[in-house]
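Heads up, one of the protein chains got dropped from this complex, but the rest are sitting where they should.
So, chain A:
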């Protein structure tokens, strides 16, 4: 007997007390919890996102479409990055204000090569206000997972209000589970040493989020 059959057989015997017509999934779970907490308006939801991002020590900026290239250039300059990593579908105008040398992520870029690049600029798939989370789904503006992991400085652009949802349930509804997802809430952190929160163990130690939208 294969272990697969053995385990499935054990499960079935273990569940001998459970009737085969047990309550089906649709009726087994009472979802009395809220779809979102608070029912805030669009503007207040974006404000909450900014507040919660900052609470977990992401650095939040706001910009209009026109201002965006200048803001990105300033942030890169402030970080002193000679190179910036760029996912394949990043809108070219985002980096149109000049600044550090672009490094395009290519399939053959090795982790060691990426390790030499200080900053990365990406978009995102969705941002969650209640938890201060941005979610990446590997779309063309975001690129492979590794490019937002190895550099020490991540600039993430969120289009507001279109990409902002209030809650975790709403975010899951917008996301495609077939894509590899990375949910990011503040920079990498650890509390392993006497429970002191320390920013930055392995992921980017500086996370800057630019909320872009409006006139």
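Simple rule for what comes next: contacts are C-beta pairs under 8 Å (C-beta built on N, C-alpha and C of every residue); 3 or more make two chains touch, one makes a residue touch a chain; residues count from 1.
Definition applied: contacts and distances are computed from a predicted model.
Student: Just to verify: the chain that's not displayed, which of "Iron-sulfur cluster-binding protein", "Sarcosine oxidase subunit gamma", "Ring-1,2-phenylacetyl-CoA epoxidase subunit PaaC" or "Probable carbon monoxide dehydrogenase medium chain" does UniProt list as its protein name?
Tutor: When "Iron-sulfur cluster-binding protein", "Sarcosine oxidase subunit gamma", "Ring-1,2-phenylacetyl-CoA epoxidase subunit PaaC" or "Probable carbon monoxide dehydrogenase medium chain" are compared with UniProt, the left-out chain turns out to be "Iron-sulfur cluster-binding protein".
Student: Of A:45, A:81, A:119 or A:133, which one is in contact with the hidden chain?
Tutor: Among A:45, A:81, A:119 or A:133, only A:133 touches the chain that is not shown.
Student: Check the options A:76, A:95, A:124 or A:184 and report the residue that touches the missing chain.
Tutor: Result: among the candidates, A:184 touches the missing chain.
Student: Check the options A:59, A:97 or A:149 and report the residue that touches the missing chain.
Tutor: That would be A:149, which touches the missing chain.
Student: Name, in rising order, the residues on chain A that touch the hidden chain in the full complex.
Tutor: Here the touching residues of chain A are 2-4, 6-15, 17-18, 22-23, 25, 28-34, 37, 52, 56, 107, 111-112, 115, 128, 130-133, 138, 144-146, 149, 168-169, 172-173, 177-196, 198, 200-203.
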